[in-house]
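Omission of a single protein chain aside, the complex is shown with its protein chains in their original locations.
Chain IDs A, B, C and D follow the sequence of writing; residue 1 opens each chain.
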Amino acid sequence: MLVTALFVVRTRDLLAATMLLGAYSLLSAGMFMVLDAVDVAFTEAAVGAGVSTILMLYALVASGRFERTPTRPQWLPLLVVLATGAALVWGTFDLPPVGAPGNPVHQHVAPRYLQQSGAEIGIPNVVTSVLASYRGYDTLGETAVVFTAGLGVWLLIGGLQRRGAAAPVLASAPHANLILRVVSKFLIPVILLFGLYVQFHGELGPGGGFQAGVILASALIVHLQVFGADQTRQIVPESLLRVLAPLGVLLYGGTGVAGLLLGGNYLDYHPLGRTPVGGQHLGILLVELGVALTVSSTMLLLCYLFAARVARR
Amino acid sequence: MSGALVTCGVAVLVAMGLALARALLGPSVYDRILAVNSFGTKTVLLIALLGAVAGRADYFDVALLYALINFVSTVAMMRYCESAEASTAPEPGTGGSEPGESAEPSP
Amino acid sequence: MSAHAQLLIVLLPLLAAPLAALMRTPDAAWALATAIAWSVLSLALLLLLQVQAEGVLSYAIGGWAAPWGIEYRLDPLGALLQLLLAAVAAAILPWTRQSAARELERARLPGFYAALLLLQAGLLGIVATGDAFNVFVFLEISSLSTYALIAMGRDRRALTAAFRYLILGTLGATFYLIGVGLLYALTGTLNMADLAARLPAVADTRTAHTAVVFVTVGLGLKLAMFPLHAWLPNAYAYAPSAVTALLAATATKVALYVLVRFVWTIFGAEFAFGAIPLAALLGVLAVLGMLIASAVAVRQDEVKRLLAWSSVAQIGYALAGLALASGAGLAAALLHLANHGLMKGALFLALGNIAWRFGNTRLSTLRGLGRAMPWTMAAFVAGGLSLVGVPLTVGFVSKWALLQAALAAGAWWLVGAIALASLLALAYVWRVVEVAYFEASESRDLRCEAPLGLLLPTWLLVLANLWLGIDTRWTLGLAEAAARALAGAGL
Amino acid sequence: MSSLGLYNYWIVIALMMVGLYAVIARGHLVKKLIGLTLFQTAVFFLYISMGFVHGGAAPILSEGVAVYSNPLPHVLILTAIVVGVATTALGLALVVRIREAYGSVDEDELERMDSDA
Partner (left out) sequence: MTWLQLLATLLLGAGSLLLLLAGIGLLRFPHFYARLHAAAVVDTLAAALFLAGLGCLFGATLGTVKLGLILLFLLFTSPTACHALARAAWVSGLREPAQPGEPPPSPS
């Protein structure tokens, strides 16, 4: 893994670096699996190897593939890095060893999640419980961050009128690769189904709104890659996405407000249902829907924006 | 039985290493894409194996996702190459950083 | 409703942002943003009164009790900060309408207001929360919107400035994340009050010391502490005027607030200052920052840049107050925080008026403006005097408090540095005044004052400057109360 | 996986430093973002390592499992990953714009052009 990382940094061919970054991402996701973080692995793979690779490729088309040979002195950064590293290593000597069950991390706060969430929230995936309910406010913030990014990118590179059919790059329909087209046609519905499965299965197994959002978006990204952005835009117009992304945040926030109006604190789902657990269920369902809505529309919107911008060049 | 599984795990890891080596060596972009794709496939297998060892079917969801992402990113990289070849030649004065890298189409 | 005010103050702008993004016309989005800004201001006032009456407020989000759920926690310091943020935003947003309409494309204006709302929500959220990780999330909300907003500036250098800020800002946030992670590994909790309670038991470990360093460096990047300030001047200089005013008045203040929060509430002053030579470090950096940044400011030809460098210097004052590690120093630093927000807000709005009229703020543009735009320039002069620290302005009040604290602590080096930096401030303000009032411009004898919609908000802030400079009891009382709540009566 | 000890942390730190180096030392803006991603991923590892319990299972409640790994770091990192990709996207958008405005994405060249202007 270190080797991959080093190579990513060393090479001046940014395309290779990007591809290897994708591999590195898959590798780290594998490591996350080994360390029992299934949900994290899920997300890292979807985001690191999927979305950010694609976005980086777009940026590379726009910005050129090769890096100049560095001209400035390299010892100063090296020094900074080494100093930081030394400080960190020094700091780890008093850390409790990895994996020991007696570590403070496992003694305080977390046990409650593991022991009580079954009764309090009633869904097996503790990560989802904590994510959507105990620390639901963080997740609202996270959704807002995604929305902010989409908004920011749109402010920066969006809203261009395309001028005629200027030599489209990446956004173009490829010169009819039949096999790819046919297989994609089969796959896209399957991927969409899988996305829905992940969305609604998130309470039982790994997954949830965010991952589902990325998967749903990636189905359309495949479509975009294979059939060209113009065709995808006809299915899912950009204006729709620009409405859906804020709506997701509002759905999440609105669920919280509903709890507020029904007499609880903000994001308290208990009052939503007849029984507290039922309320939690409903709340988490709605909240995850909001996340999926924002994430999938934002991710697709990002791809549209980059594709259009790159095509203009 | 677990012994056999561990052996398989090692085999997958070694194969991953080999694929990674090819990805690092290049020499052409297509070699890299191929190697990264193959690497991804092996990751899928590894995750499936982990799931089998842990006895949890949940892991297979993750494996499926990996297969999916692998496909998506491979297609994306390919499209990049197709279009980049057409539009942007390596920039003057910037290429040639590594032998064999800059002159893509020739051997 | 007042029971939920603590939360609503953050939630209103956060949820108004997507609404604003959905709006079709710029005016509707603007009206929404302004309405929100003013309701946030009233909520902030309400909360301040509540805190003064009842002490620390706590709000359990999701109904989950503190260490398990996320807690909102408001003490006098937080209430003061929220009031500053709300007041500055409430004054700037009405001003923004005409300025933004001239500086930005019409189609992007709803998005622009949405981003402004997100920025405000992020900053308020940082102040409101009592959870160390929640700080990170809201820090990123505010940062991401800031990057986008800066990059909307007209000059292409706005893009590189935004990119540089993005890199450094993200590094800062990640360093902060590492620090918090180490603390979490030691204590198993993320709640600030809980951390504070559990930390002394493990304080004597190297990990805890490293955590202090990483949090400090990370926040230092965000608050533009002297050697880590590289992103600030260009970012302020090339962002759209309204964004500059809002950022200069609020963003670095909030990062400084988090630093104060960590040092005093979580680590405890004794540990933080005892564990690493934080006082000496902050002191040296503060003095260096004050002097060098002021000196650089004197040599600038672009007034916006000049003020940006002056901001770096002013952050030095606040840090110097912290470095004294005394209750009085802390109070002075907090006072300066608030006051600087007010004066920089006023100054950048005045500059924005000039940019609105002429499209730039180069020193040469200002020639003869004393006669051409008398009200705008008068506002600038008032703000400038405040920056220098002339009596009867807020700048004087906080400098005086800082000097007293320094004298009480026997820190003569700081007294000298403040005097010298004030001289430098006089020099750079004078440069502008000289050009504006004493260099006549043949081509421009006509009056070309900015419209009332721009002038009123500017003067609102200027008057706040003057009024709070003359009647000091209220602000001084607030800052001292906040410092007392943090440092305890003993310090 | 038996005697991880602190070793795991050191690997993580090494990864972090590699990423950090790329951010500080490299001139190409996309490379800086790549470095940033590496750096952040390493920080994620730091958290996940903390949450790991030896012999534990993934924190999905099921019968017959007594020890689970700590779910809290997982939640935090999920959020952090999302924040990371949001930052990357915004950074890349900036890169595209910078390339259009300057015709270059090398930091040194950009600085030169800025100081000329």
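We take it that a residue touches a chain if its C-beta (ideal position, glycine included) is under 8 Å from a C-beta of that chain, and two chains touch if they have at least 3 such contacts.
Predicted model, so just to flag it, every value in this text is computed and none were measured.
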{"item": "Displayed chains contacted by the hidden chain, counting the whole assembly", "value": "A, B"}
{"item": "Contact footprint on subunit B, counting only the chain that is left out", "value": "1, 4-5, 7-8, 11-12, 14-19, 21-22, 25, 28, 30-31, 33-35, 37-38, 41-42, 44-45, 48-49, 51-52, 57, 60-61, 63-64, 67-68, 70-71, 74-75, 78, 81-82, 85, 104-107"}
{"item": "Touch residues of subunit A, complete complex, unshown partner", "value": "175, 177, 179-180, 183, 186-187, 190"}
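Criterion: only the chains that are shown with their structure count from here on.
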{"item": "Distance between chain centroids, defined by C-alpha means - subunit B, subunit C (Å)", "value": "47"}
{"item": "Approximate Å spacing (C-alpha centroids) for the pair subunit A, subunit C", "value": "31"}
{"item": "Subunit C-subunit D separation of Cα centroids, rounded to whole Å", "value": "28"}
{"item": "In subunit C, residues with contacts to at least two other chains", "value": "133, 137, 140, 144, 147-148, 151, 178, 184-185, 190"}
{"item": "Residues of subunit D touching at least two other chains", "value": "20, 29, 50, 57-58, 60, 62, 72-73, 76, 79, 83, 86-87, 90, 94-95, 97"}
{"item": "Residue numbers on subunit D that touch subunit B, as the complex places them", "value": "57-58, 60, 62"}
{"item": "Subunit A to subunit B touching residues, read off their complex", "value": "3-4, 7, 11-13, 15-16, 19-20, 22-23, 26-27, 29-30, 33-34, 38, 41-42, 45-46, 49-50, 53-54, 57, 60-61, 64-69, 167, 169-170, 172, 174, 180, 187, 191, 194, 198, 201, 205-207, 211, 215, 218, 221-222, 225-226, 313"}
{"item": "Residue numbers on subunit A that touch subunit D, as the complex places them", "value": "1-2, 5-6, 8-9, 14, 17-18, 21, 24-25, 28, 31-32, 34-40, 43-44, 47-48, 51-52, 55-56, 58-60, 62-64, 67-68, 70-72, 74, 77-78, 80-82, 84-85, 88-89, 92-93, 95, 97-101, 103, 105-106, 109-110, 113-114, 117-118, 124-127, 129-131, 135, 138-139, 141-142, 145-146, 148-150, 152-153, 156-157, 204-206, 210, 295, 302, 305-306, 309-310, 313"}
